[in-house]
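The complex appears here minus one protein chain, its other protein chains still in place.
The letters A and B name the chains in turn, as written, and every chain counts its residues from 1.
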Amino acid sequence: MFHFWAMTTSQSRTLSSPVRVSFDYTRSTGPVLGRYLEGLREGIVLAGRTSDGRVITPPLEFDPGTHAATTDLVRVAESGTVTSWTWCPEPVEGQPLDRPFAWALVTLDGATAPMLHALDVASPSEVHTGQRVRIRWAAERQGLVTDVACFEPVDALADGTWPQPADAVPARDAVAADGPGEPTPVAITPVALDYTYAASPEESSFFRGLAEGRIVGQRCPACNKVYVPPRGACPVDGVPTHDEVELAQTGIVTTFCVVNVPFLGQQIKPPYVSAYILLDGADIALQHLILDIPADEIRMGMRVEAVWKPREEWGTTIENISHFRPTGEPDADYDTYKHHL
Amino acid sequence: MGKQAAAVIGVGQTHHRAKRDDVSIAGLCREAIDRALADAGVTFDDIDAIVVGKAPDLFEGVMMPELYLAEALGAVGKPLIRVHTAGSVGGSTAIVAASLVQSGVHKRVLTVAFEKQSESNAMWALSVPVPFVMPVHAGAGGYFAPHVRSYIRRAGAPNHIGAIVAAKDRQNALRNPYAHLHNADTTVESVLASQMLWDPIRYDETCPSSDGACAMVIADADTAASVDSPAWIHGTVMRSEPTTASERDQVNPRAGREAAAYLWKQAGITNPLEEIDAAEIYVPFSWFEPMWMENLGFAAEGEGWKLTESGATAIDGKLPVNSSGGVLSSNPIGASGMLRFAEAALQVRGRAGDHQVDGVRRALGHAYGGGSQFFAMWVVGAERPA
Partner (left out) sequence: MRDVAVVGYAQRQTAQFDGSPTMVEVLVPIFQELYASTGFAKSDIGFWCSGSSDYLAGRSFSFVQSVDAIGALPPVNESHVEMDAAWALYEAWLKIQTGEVDTALVYGFGKASAGTLRRTMSLQLDPLTMTPLWPDTVSIAGLQARLGIDAGLWTERDMAEVAQRSLTDAESNEHAVRKGGSSVEELLARPLYADPLRKHDCSPVTDGAAAIVLAAGDVARRATERPAWITGLTHRIDPLHLGARDLTEAPSVRAAAAGVDLAGVQVAELHAPFSHQELILRRELGLADDVRINPSGGALVSNPLFTGGLNRIGEAARRIWDGSADRALGHATSGPALQQNLLCVMDGSN
């Protein structure tokens, strides 16, 4: 679900990398919007009638006056009138149309309030407030708001007849008082966003050091503790770490866990040992993998050393270090690292 | 002008489940809110302001969902605040809501916290890898397991303590109709036999992933004095520290210790083990019960597990901890902290039903979040504080 590639641009102050955050959300729709979305699947548009007589689509889940769950759902037409519009010259991913189009607020016949959707016209000159439009349904409907593909101008049709607002449609029962009620439809709505992640200047120097096979920490000018990775702010003193300290590639395991559980988006195949490793010369532990030893033989206090990937696989990432492995030296005494737990 | 007295006059929560597919997010919140309003004997018209809390927006895939929920939450035309302080958020949200009343600005405040975890996957949302960094992260369990190991080593605790907590809380949950897990046959032995997920944490020692919400009505002294058995707020505290720092104590964090000390002082408590009658403590992984016993000052450092082992934290013990079943039995993350605060209020009001502890006069609600770095706590009491 995540993709990123390290980009090494030596001239920039900081390192950056694209990250895609993506998940297909499974949404419980509830009795009101569940019925509304089912209606779209059936090719009808439902609106909610409020206690003060307004007819609103998509329906409000709860009445603005009484705060009670909306129960009065009525069918409205699939044709209506543009009450406002704007031009969308540069559509972004996910919008209803991939070419320039108009967004429109459209009051459907039988409704008293407008709904928002795209209007498929080629230029701003083809849309105006007061324009008559109708729904263009998606080829395949699945109980989502995108079952309405978009609006199109009414003169695209000949006879001018539209479904009339009519039949009241019962909402599902509200939640029972003594426990969960009946399931409502699930709507799957993907959310995928692209970001550029940047490391701080201090972190960037650390990752660049790794590209040279070095583990570089920095010292806090106030407390003199050596942080690895270096920090934009020493978490105790609130000032950036500064003077570089090249650290040994050996250290001790302060504590660890064995990850046996697989999960969505996991990068390393379980089981694996995730450990805090206090490098010799550092004042804070670093998280990494321990391999080359059965998991049940790993101990707190164990001496370990970095195992690097082949140089040709290196980038500006801590993944240049494949893992840590035991050095075979005697374990560190608990008292020497207990204040790092 | 000093702090104004405030009290919880209404509590509501949902039936927490793995997936509440009968309701939308709005419906989930309203189930808790409507129960809280009914419990308080007030309506939306009586509410001056709304304070909403939940954990990361990535869980539901909605940025600041309180905006689209404003109408459903009855917030239109009123002040609305959205709090987010990681796992402690449910507690922090209650504290912010209390401050609206304690400041004298408002008289009746509705607060609600929720999470609809079934809309996505918490392990995913919490483990979005950071570029360049080793992708060893494995959700909250993977984060906390090494620190649990550190605790066991430091305290010299026997291996079965975590299982005692898990079995106790799952049995307590059988008394709580709202709890997510109702596993009647959970025993110390069955917990110890369950799969090791994040060694040293076993499957049965972890919290579930729940859909759920919790709501409270917090009112000023005049309003509270006119209702039956309000839970008076005797003290509130929030403390934070960095996730990682050189030599930071991750087992017994300083922020938690200092928060507790400040809280006891506010509430006029000198010996919490003797003076607190029931505690609802944020225990998402069983071992955190003995860890927090020490952090909160109920036990000396290294002695928390002995309280657990002795049965002191059982529902009939000296200090019943999580008689509701706790986070180990219901975990709608954003609401979990508020549930602790609300359950503490229910205890002092004598309204906890089958999991009511006898004669509770003062109770603790506790929440923590991030890397054991954000703490929120309150003490509520049956009597109006002096």
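Everything below uses one rule, namely that a residue touches a chain if its C-beta (ideal position, glycine included) is under 8 Å from a C-beta of that chain, and two chains touch if they have at least 3 such contacts.
A quick note: this is a predicted structure, and the numbers were derived from the prediction, not measured.
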Residue touching the undisplayed chain, where the options are A:Leu33, A:Ile290, A:Ile321 or A:Leu341: A:Leu33
Option from B:Val96, B:Leu110, B:Leu197 or B:Ala213 whose C-beta touches the chain left out: B:Val96
Selected residue (touches chain absent from view) among A:Val133, A:Ala187 or A:Ala275: A:Ala187
Hidden-chain contact residue, picked from the options A:His117, A:Arg134 or A:His288: A:His117
Touching residues (missing chain, whole complex) on chain A: 12-14, 16, 19, 21, 25, 27, 29, 33, 36-37, 54, 56-58, 60, 64, 83-89, 92-96, 103-105, 107, 113-118, 124, 129, 144-146, 187, 189, 191, 193-201, 203, 231-240
Chain not shown, touching residues in chain B: 1-4, 24-25, 55-65, 67-68, 70-71, 75-86, 92, 96, 99-100, 102-105, 125-126, 128, 130, 237-243, 245, 248, 254-255, 258-259, 370-371, 373-374
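The rule is simple: only the chains that are shown with their structure count from here on.
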Distance between the centres, which are taken as Cα means, of chain B and chain A, whole angstrom: 26
Chain A to chain B touching residues, read off their complex: 1-2, 4, 6, 15, 17, 19, 21, 23, 25-34, 60-62, 64, 67, 69, 175, 179-184, 186, 189, 191, 197, 199, 203, 207, 223, 225-227, 234-236, 254-261, 263-268, 270, 272, 274-276, 283-284, 287-289, 295, 300, 316-319, 321, 334, 338-341
Of chain B, residues touching chain A in the complex: 15, 17, 19-27, 30-31, 43-44, 58, 60-61, 71-72, 74, 76, 116, 118-121, 123-125, 127-139, 141-142, 145-150, 153-154, 195-201, 211, 242-251
